[in-house]
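Below is one structure, written out as structure tokens; comments come after it.
All protein chains but one are shown in place.
Letters A and B name the chains as they come in the text, with residue numbers starting at 1 for each one.
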Amino acid sequence: MFEYNFHWRPVFKSLPDLLEASITTLQVASLAMLLGIVIGFILAVSRLRGNGSVYWIATAWVELARNTPALFQLFFFGFGLGALGIHFSPYAIVLAGLTFNTAGYLGENFRGGFEAIPPTQLRAARSLGMNSWQAYTRILIPQVIRIVYYPMTNQFVWVVLMSSLGMLVGYRELTGETQFFASKTYRIFEYFAVTAVIYYVMVKIILGLSKFCASRFFRY
Amino acid sequence: MEQSVTVFSSFSVQDLSFLGEAALRTLWISFLSITIGSVLGGFFGWALYEMKVWGAIFLNPILDVFRSVPLIVQLVLFYNFAPIVGLNLDAFESGLVVLTLYTSALVANVARGGIEAVGKPMRITSRSLGMSYLQDMRYVVFPIGARAIFPSWVGVALGVMKDSALVSVLGYVELVKASQVLITRTQEPLLIILVVGAFYFALSYPVSRYSAKLEKRWSQ
Partner (left out) sequence: MISIDGLHKYFDNLHVLQGIDLEVQKGEVLSVIGASGSGKSTFLYCINGIEPVQQGSVLVDGIDVHAKTTDLNKLRQRLGMVFQQWNSFPHLTAIQNVALAPQIVKKMSKSEAIEVAARQLEHVGLGDKFNVFPNALSGGQQQRLAIARALAMDPQYMLFDEATSALDPELVGEVLDTMRILAEEGMTMICVTHEMGFARDVSDRVAYFHEGIVEEIGSPEQIFNEPQSEQTKKFLAKVR
């Protein structure tokens, strides 16, 4: 039954390249996450306080991001915009796709976070003479961060996993790089097995770090 | 399939039925993997809850693999692994196996949460009323737990439906793959991408809205 001969040597020889590609993965995922947090926050506030077109644009963004496949979103930034003469590099396609998706999911998370805080908190802060900026930055947002911290960690893991779609638009993050080597050497199984292990370890490290940070930051 | 369609330069009615068939395939593979995966995942969730130590040592790390490795990597890996152990699986079968296991890993977490949500005190009460273990499960844990996890389960199911787009990397002509084929031929990427996006959206959006509504009603 096991007539297949495993060849691990080529994989180990390109291990440095794979590890470098996993740094690329982490970089693009982190940047998308960072942008996603900023935009997600704006989306949440727009949906809670905005009206008219601001509310509708934010709502459309959130619902489109959450109700269509990430792959579709990536293709949209790839071929879709290409049709309009807007051409993105593979890196930009991945970054734009991941950011669009993540901002939508985080926007919904943040909104839930704000809604979970009793409105009386804002009232109490304002009654002490804090202006609206101070009330948000000192009272509301720290509480929201606490509420959305673990969902945000999960979202980051999700972004890291999702960045593997880069392979399909020609971006050489970890999966794309793996695919490149695999098709050169025909050791597809071996390459993807090692890559799976790298992802597994990356995710474990992210989750561990997140737990560690939580234990340092949140004392209540 | 690609050869059997004559070369058109623009989008036609035939193309629409080609997309329609592909959409059905998307629905079919999603339906099968969500159904089987949920049953399997419910069982795993129960096992995680009842067998704390064994679950933590064996089951959980294995399920973790499905949650920490990109689905695309899982698909390629399994597709190339099957022949090694003498299994002759086509793209659909490989995709179905992976999607099912992937679903079950996600559902397992949700299901365990559901059993925990019912809580020890309530179960002790029901057992003290003379219910057997199975009766307790059937009449207390299941109805209450199911309600608690329903929104998360819907989230998982919709996620799998969207993720099924990835089976296209194995050459299974589901909706996204079909759209790529058409894009290459008709050179109308924007139109086709929007049609595909609209399909997913039309499926996912009402369901997620309905589930959010139920969640709100039940939490009152």
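Just so we're on the same page, a residue touches a chain if its C-beta (ideal position, glycine included) is under 8 Å from a C-beta of that chain, and two chains touch if they have at least 3 such contacts.
Source: prediction; values computed, not measured.
The shown chains contacted by the absent chain are A, with contact judged over the whole complex. Within the complete assembly, A:Ala124 is the residue of A:Leu19, A:Leu34, A:Ala124 or A:Leu209 that touches the hidden chain. Summary of contacts with the chain left out: across A:Ser30, A:Ser89 or A:Gln134, the touching residue is A:Gln134. If you put the missing chain back, the residues of chain A touching it would be 118, 120-121, 123-131, 134, 138-139, 142-143, 146, 219-220.
The criterion applied here is as follows: only the chains that are shown with their structure count from here on.
The centroid of the Cα atoms in chain A and the matching centroid in chain B are 20 Å apart. Residue ranges on chain A touching chain B, taken from their complex, read 1-2, 4, 63-64, 66-72, 75-76, 79-80, 82-84, 157, 161-162, 164-165, 167-168, 175, 178-179, 188-189, 192-193, 195-196, 199-200, 203-204.
Contact residues on chain B toward chain A in their complex (touch as defined above): 64-65, 67-74, 76-77, 80-81, 83-86, 158, 162-163, 165-166, 168-169, 176, 179-180, 183, 188-190, 193-194, 196-197, 200-201, 204-205, 208.
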